[in-house]
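One chain of protein is taken out of this complex; the other chains stay put.
Read from first to last, the chains carry the letters A, B and C; within each, the first residue is number 1.
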Amino acid sequence: MSVALVQIQSCTVDMIRIKCPYCGERDHSEFTYGGDASIKYPALDAPVSEWTKAIFFRENIRGMQKETWHHTNGCRLWLEVERSTITHEIKSVKACHPQIEKITKNKS
Amino acid sequence: MTSLRKENYGKINREKVLGFNWDNKEYFGYEGDSLASALLANDVRIVGRSFKYHRPRGVMSCGVEESGALVTVGSGSSRDPNVRATTQELYSGLNASGQNAFPNVNFDFGGVNNYLSRFFAAGFYYKTFMGLPPFEWGKGTGIWMIFEKIIRKAAGMGKASREPDPDSYEHANDFCDVLVIGSGPAGIAAAQEIANNKLDVILIEQDSLLGGNSLSQKDFDPYLLNTQLKSSGIRVMPRTTAFGIYDNTIIGALERVTDHVPNPHNNLPRQRFWTIRAKHIIVASGALERHIAFNNNDLPGAMTVNASKHYLNRYGVLTGNNIVISTNNDSVYQTAKELHEAGSKVTILDSRENVNHDLSKDIDLHLNTLPFSINGRKKIDGIDICKTTDLSNKNTIICDQVLMSGGWSPIVNLVSHRGIKPTWNQENLCFIPGEIKENISVVGSAKGIWDEKNCIESGFVGANEAMNTFGIHKKEISFPSVGGWSNPIEPLFEVKSNKFPSKSFVDFQHDVTAEDVRLAHREGFISVEHLKRYTTLGMANDQGKMGNIIGLSLMAEQLDKTIPQVGTTVFRPPYTPVPIGALTGRNVGKHFRPLRVTPMHQWNIDHGAKMIEVGLYQRPWYYPKKNETLSDSYIRETTIVRKTVGICDVTSLGKIAIQGPDATELVNRIYTNPFAKLPIGKARYGIMLRDDGIVMDDGTSWRLGENEYFMTTSTAAAAKVMSWLEELLQTRWTDLKVNVTSVSEQWAGAAIAGPKSRDVLNECVFDPSEITNDNLPFMGVLQTKLKDGTPCRVVRISFSGELAYEMYIESDYAHGMMDLLWESAQKYDGCLYGLEALGALRVEKGHVTAAELDGRVTIDDAGLGKMASTKKSYIGSAMRKRGVLSADDREMLVGFFPINEKETFNAGTIVCEKNNIKGQGVGRITSVTHSPELGHWIGIGFVRGGLEKWKDITLIGADPVRNKQMEIKVVSPHMIDPEGKRMYA
Amino acid sequence: MLNRNSAIIEKYNIGKYPFEDKIEIILFENRNLIIQQIAAWPDEIPNVEKFFSDQLGVQKNIDFNRGKILNNNSLWRMEPSKWLLLGSTINLPENLGTSLELSHAFTSITIKGEKSDILLNRHLPLDLRLDNFPIHSSASSAIHHVSVKLFRLSEKEFRLLIPRGFALSIWEILLETASQFGYEVIDS
Partner (left out) sequence: MTRFNAWNVFKNGFTGQKSWDRQWRDPVPKKEYDIIIVGGGLHGLATAYYLAKNHNKKNIAVLEKGWIGGGNAGRNTTIVRSNYMMPGNHEFYEHSLKLWEDLSHDLNYNVMFSQRAHVSLFHSPGARDGAARRYNIMRLHGTDAELWDLETLKKNIPHLNYEDARFPIMGAAVQRRAGNARHDSAVWGYARAADSLGVDILQNCEVTGVKRSQNNIESLETSRGTIKAKKVGFAVAGHTSVLWQMAGLGNLPIESHKLQAFVTESIKPLLDHVVVYGVGGAHFYISQSDKGSMVFGGDLDWYKSYAQRGNLPIVQDCAEAAMAIMPCLGRIRLLRHWAGVMDMSMDGSFFICKTPLSNLYLNAGWNYGGFKASPASGWYFADLIANEQPHKHVQNHNLERFEKGINIDERGAGPDPKLHG
């Protein structure tokens, strides 16, 4: 190859809409991003090494990841959202709390 | 000066004559004119100067792609630079002027750059100006910054006002089933078809008139069309530009509400920023005609062919008497005919060998012919032409206008915002939108369909696609094929000149020439993005709408590649630039952020409070008596609190109701100190840590009942703590049966502090016998009533070290409570006190706040290690002592006194050893105050190793940014009443 | 009892403010509105619904984001397991959940008139078209970064609950926007 040519991706702008299982589809600006939902928090008295791993070392997934969002300016549910960190496409949304999840599942 | 206006042409209202001002001269135009058409009609040819060479420029197009006629509209605070004259509607009294020129665009001293242009090739400024010429001697940035000053002055385009923008703007939201962008034949067909099927349609058109390219047709009536569309229930939004398509079929659009109105009403916003969420979008955004790069192709009078057709048929302006049209495609022949019929002499140069067209004999058609160079300086005198086969043999044609058509580029920008890559159509020499997987359809010439009938047909196909989204299925028809000219277009991007330096402009506004592109390539800038950045091609206000494709073709030629191999450049939103004011909407000035006030806000102001911003809140800072300064005032307030009593609004603290059988368990897990055995009717001070063991917040929690707590947080952390509790309960501890609700707004609170506080309270409550030392001991909580029966809550709590209480009442009663308290306090010569005195009182007692708890401090550092239980686990208990967090030489909380008691000091002072005043020092002062009781300044802060290590050693407080340095000593942070006798009194 | 004090009294100027002789918005504050939050334990929701039926005469269970207008009060489901009772309070048995009075936490404003939905959409990103937000719908969202709760009382009549401390600021910005339609502030 003699030249460096790259097909440039067009630039897009996000306007993520999150389908809150209670409120319906809303702009993401109503929500607060929490973080990686797959983190398993150790017991409160677990050793430092376990806590260090849980809160400092992250998988930093490039692709679909489960993450939490708080519907801060809405119903205030904490949601588990499955979202691509590349395309921002959202695959699923559900309430984090298992009992709330059950109540909202059938309705949404 | 001659009028070029033609009778019987145009859609302007000749009844309504509009006077306007251009470069301090009065002119006239008609209602329906653009500023560009009015200037052209008045034979004003030079309307702008280019960015780099300051070359004279005229009107080059009739729309948003304009990169020549950029002007400044208005003056004073409404001065609006870089306005495209082609899209600015004319109104009576419009005041416009040329820009980037001195003294004016007609005669510009900056034009000297044009003669120096041989030195100003692409990237020249990377190669020089570093040091003293000619060999860049010197070091550092000094010489560059002298050059920079000159360069900055010469660059830029228009001049912005320095006064606040006087207009208002607003945001708006809308929702619809189908959104159609563009009201040309394809968009109209689609919108009508969908509306006929009872769907909710919004049609957006950036122009003031509907019709798109139909407006360039002589017999087209935009007003009739408007009536028809509205009667079919379509929501029509003219003067609105869809500038971006976002995820989930959302568009951003800018509506120009009053930009065409002479004296708009104050109640109306100047522009609206629309966010429209549709279920399906139909893009009928049309196509733009390209120019051709050849020598001097930018002289005033050079224009796209379609633009001149618009000026004739929409505005009734014949832009030239002797016109040369240069083309490589069929789209110009109809225009040639019409220009000729309107009275111009017309010559066509077609680069193709064989063209089959029915032309009047009066129109000269030169086949196989290229434009080589335009002659003239400020206007066109003629054009040198040559055969495609022989560039050295030139003929000159006398003319006063040169029209160019190098082909058409569908406006694929909006769909490109969706990450959809355009594909190159070699047959039609243009990019067309790639395959779209979302609910977006592209129709008409935006899809590369040139023929009007086919455009309409494509509108119907787009409508069917949209209706599919709603489950309405119509007879399947497919898109007409791309293109539609009877004679194929042939490539003609650049006519190479042998002249040097070349003036074959690719990007007009930024003066990027074909030679610049070749130079960039020679220097190794062989990716499109490098090329763009090195030459600044496509980075002007038009974002390369006119020149990008030509630039790509030149690049492809250099690399010996095809255009699609070279790639497309990035199409970034916004499609057309959006004013910052419109993006901001009403969130300006005092509405930048909502103001949060406590229920006694007005009461505080009425009683003389000076306010200060604390987060979004305004809180009383101090209550000056006549002529008192801040420091007079807070020293008086502090003194009175210690002597008798003071009252302070503490409503801004966060308040959370914690209810349910597991309330105790929750509180016990989030605070470091034990809460499990807190009796009902008692409160406790607590510290919360983050997961990493660092202090997050402090506050109190009161046990109101078996299963109910009332938690207070710091003002700053209120929202954070609330979300944190919700997160814990909904994600980590889902088995706990607890409800948490913010009651920050429900309750107003006042602190009553000082030796006389109990007396004051006794006068205010229904049953004074309740407020005794026995019945309400330190940290006791009482739910009781004011003397008129209004319920309230009282807690005995102290951050001043004095006998003190806080009283909470439902917010609507706050004024009444303050009246009562104040009336009583005055009898004891009490005072109202603000945040400054509050701070002074707590510094004297060594209480920490956000100034100390800066997110790096552990509970031990803050001297509160005793509050960290070793008997239970809580958030942060594992991490709080990791590694060096429990080292002996940590910075620990201490108090500071100046050695010389007359000396003052500031928070932010760095504490250093006497002979080593540098680097990080050994500590810092975080909060200071004058202590009336001690009679000198005091501070709290941190020092490495704590009080033990530095007792009786003189240290230095270094505050070089305030030119201060003083000797200080380290003392206990509890500087007043360390045993707490007063508090328990 | 002490006098109650409205959060927006300083900027509550009763009167007509037409634009081009038109008034298309009417606003007023619902002073002294009683607001109670009822939060059910998730597994007790059916029992709480039965409790509503017994105590308040709510015939049918209230769906998500809907409300029921009763005699002197109304009951709105705002979260999966939370309701707001406007106009009165009831005593929820402790085993079913918790209740909390929030009458002073919000300022309630009614916005009605031909352009009421358009005024709201200048600030709220909610689809207020009647099919999507029918009468007796509710929603939680934000105006100008401030959480608000919205109720639709009729096609052109809405009620907003604004956190008290922000109410004055939001009231001002609503009036600023309303001035392009012409508005009237009437007695509360």
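Just so it is clear, a contact is a pair of C-beta atoms (placed from the backbone, for glycine too) under 8 Å apart; a residue touches a chain by one contact, two chains touch by 3 or more.
Here the structure is a predicted model, which is why all the values come from computation and not from measurement.
Visitor: In the full assembly, spell out which visible chains the left-out chain is touching.
Guide: A, B
Visitor: Which listed residue (B:530, B:610, B:682 or B:785) would be found touching the missing chain in the intact complex?
Guide: B:530
Visitor: Of the residues listed, B:197, B:487, B:587 or B:826, which one is in contact with the missing chain?
Guide: B:587
Visitor: Tell me where the left-out chain touches chain A, residue by residue.
Guide: Chain A touches the chain not shown through residues 1-6, 9, 11-16, 27-29, 32-33, 35-36, 48-49, 52-53, 55-60, 62, 65, 67, 69, 83, 85-88.
Visitor: Tell me where the left-out chain touches chain B, residue by residue.
Guide: Here the touching residues of chain B are 51, 77-82, 118-119, 121, 124-131, 133-136, 138-141, 144-145, 148, 151-153, 155-165, 167, 169, 171, 244, 246, 250, 252, 273, 275, 500-501, 515, 519, 522-527, 529-530, 533-534, 536, 539-541, 543, 572-574, 577-581, 583-585, 587-593, 595, 612-616, 690-692, 694, 696, 850-851, 854-856, 882-886, 906-910, 912, 917-921, 924, 926, 958-962.
One rule holds in what follows: only the chains that are shown with their structure count from here on.
Visitor: Give, as an integer number of Å, the spacing between the C-alpha centres of chain C and chain B.
Guide: So the centroids are 31 Å from each other.
Visitor: Please tell me the distance, in whole Å, between the geometric centres of chain A and chain B computed from their C-alpha atoms.
Guide: Computed from C-alpha means, the inter-chain centre distance equals 25 Å.
Visitor: In chain A, what residues contact two or more other chains?
Guide: 72, 76-77, 95, 97, 99-100
Visitor: What are the residue numbers in chain C that touch two or more other chains?
Guide: Expected reply: 125.
Visitor: Touching residues of chain B toward chain C in the complex: what are they?
Guide: Residues 168, 170-175, 200, 265, 267-269, 275, 277, 586-587, 591, 593-599, 602, 617, 657, 659-660, 707, 737, 739, 741, 743-747, 786, 788-790, 810-817, 820.
Visitor: Touching residues of chain C toward chain A in the complex: what are they?
Guide: 42-43, 45, 63-65, 78-81, 125, 139-142, 147
Visitor: Which chain A residues qualify as touching chain B in the complex?
Guide: 3-17, 32, 34, 37, 41-48, 50-52, 55-56, 68, 70, 72, 76-78, 88, 95-100
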